[in-house]
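Here the complex is missing one protein chain, while the rest keep their positions.
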Amino acid sequence: MTAGLWTQWMLPGIWITVQLTLYSAALATVVAFAVGTARTRRARPVRFLAGLYTEIFRGTSALVLMFWLFFVMPSLFGWALVPMWAAVLALGLSYGAYGAEVVRGALNSVAPAQREAAVALNFTSWQRLRLVLLPQAVPEMIPPFSNLLVELLKGTALVSLLGVADVSFAAYLVRLATQESARIYSVTLVIYFVLAFALTRGMRTLERKTRAGAGVVATPGGAR
Amino acid sequence: MSTDPSQTFPATADELIRFDKVTKRFGSNTVLDNLCFSVRPGKHVTLIGPSGSGKTTILRMLMTLVQPDEGTITVHGDRLFPADRKQVRAIRRDIGMVFQQFNLFPNMSVLRNVTEAPVRVLGLSRDEARERGRELLDLVGLGDRCETRPAQLSGGQQQRVAIARALAMRPRILLLDEVTSALDPELVAGVLDVLRDVARTTDITMLCVTHEMNFARDISDEVLMFDSGTVIESGPPERILSAPEQERTREFLGAVL
Partner (left out) sequence: MNGWDWSAVVDFMPRFRDGLILTLRVLVLGSLLSFTLGLVWAIGFRAGTRLVRWPVHAVTEFIRNTPLLVQLFFFFFVLPEWGVQFSGLTTGTIAIGLHYSTYTAQVYRAGIDAVPAGQWEAATALSLPVGRTWTAVILPQAIRRIVPALGNYVISMLKDTPLLAGISVLEMLQQSRLESASTFQYTEPLTVVGIAFVLIACPASLLMRALERRLVH
């Protein structure tokens, strides 16, 4: 691979992949917290709708959804998405559904006594969630979120099928130009692996920080 | 409220808490069976009885953590059950609770445990809440541990913080649910001393579930003996604890003293 192809396609491709990952992860996080907390609410309709959302989007194939958003939405609803945003939407919505299960599980794992103590102080249910339950649940969410983030990174490769110029698409173009398939695809796989490694490392740091913030680490001399 | 036709025992003018024919079942197990009793303002009432006799359930009902299956509960004449959520919140504001397992929030410092609810629920300013929080922590002997996390305190210290946290809400009613049962024996005295202090220096109505009979004798105006979901005997502590009339009470006291 020549230096020209590298700077012309691969580097911008890496940047697109990173952006796609970050935007989709941001959307997925919002969806995960909204839907996941909705599933722990008392109101039945809220719980039902949130449950329906997770079931449907966990059953969806991300690639089919991406194609659907890109090709069908314009003719059915009259508004078109650029491929990049169709991809972010598809990845964010489907990984958000997986994330919602993580959020729900972590919230349910907080000791019920914590909720009771918050009721006894007359916090509203929103305050209970925000001040007591979430700060304790978030550290529990990070390891599974870390796995999902790697899956999401891998999922961004799908956008190349829509013609978005991410790393995978760049690899495809470079292969057409040079015919060095083995080398180009090996390099591409290594790039993804390095990105995944960096994400995993970052999440581990985040986990340590939030755990310290939640104060759940018992120190010597602590009670019980 | 004295005109309520569903009432089954006469209301006196100055009762603060009233349980009227309250029944609670967990599955096929009837924990409270047509329970009736009332508490007058400023009184310190201790609930005793074998475990599983429904004492803790009573406190949890007052804190709206458990709902009765039947009956009515009123606080100062206002219905706590059955009632809508808004009314419940208004009444709950007057009630504080200290739990067996402390239940401090591990994600907050000791001081924030004590100040968060006054700020968020009572609408105090941060400074005001901090000042009062420090006073209360001083009162329970932990004024120097404000910035510590609960996990770094001993059980007895945590329970004292929990008492300060409950008092910070300026409750008119304080519910104490076996507050020393989870503590190592040498830590019990410190917690009970703090509560004796509260009982002596405030006019807070206290409902207390405990197995510490000496403590019950010290602070109580009235002791209720529970068995099988009802009050089988009640009266001043001197009489109930020293000369009970019921055989069940004698058996129970013989076992715990």
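Letters A and B name the chains as they come in the text, with residue numbers starting at 1 for each one.
Following the convention adopted for this analysis, a contact is a pair of C-beta atoms (placed from the backbone, for glycine too) under 8 Å apart; a residue touches a chain by one contact, two chains touch by 3 or more.
These numbers were taken from a predicted model, which means no experiment stands behind them.
Chemist: Where does the absent chain make contact, in terms of the chains shown?
Modeler: If we consider the entire complex, the absent chain touches A.
Chemist: Which one, A:Leu49, A:Val72 or A:Ala111, makes contact with the chain that was left out?
Modeler: The one listed residue touching the chain not shown is A:Val72.
Chemist: Looking beyond the chains shown, say which of A:Ser24, A:Gln114 or A:Ser168 touches the absent one.
Modeler: Checking the options A:Ser24, A:Gln114 or A:Ser168, the one contacting the hidden chain is A:Ser168.
Chemist: Using the document's contact rule, name the residues of chain A that touch the chain not shown here.
Modeler: 55-56, 58-65, 67-68, 71-72, 75-78, 150, 153-158, 160-161, 168, 171-172, 175, 181-182, 185-186, 188-189, 192-193, 196-197
By our rule, only the chains that are shown with their structure count from here on.
Chemist: Return the distance between the CA-based centres of chain A and chain B, expressed in whole Å.
Modeler: Chain centroid spacing, chain A to chain B, equals 45 Å.
Chemist: Inside the complex, what are the residues of chain B that reach chain A?
Modeler: Residues 63-65, 89, 92-93, 95-97, 99, 101-108, 116-117, 120-121, 149-155, 157-158, 165-166, 169, 182 of chain B touch chain A in their complex.
Chemist: For chain A, which residues count as touching chain B in their complex?
Modeler: Chain A residues touching chain B: 111, 113-114, 116-124, 127, 131-132, 135-136, 213-219, 221-224.
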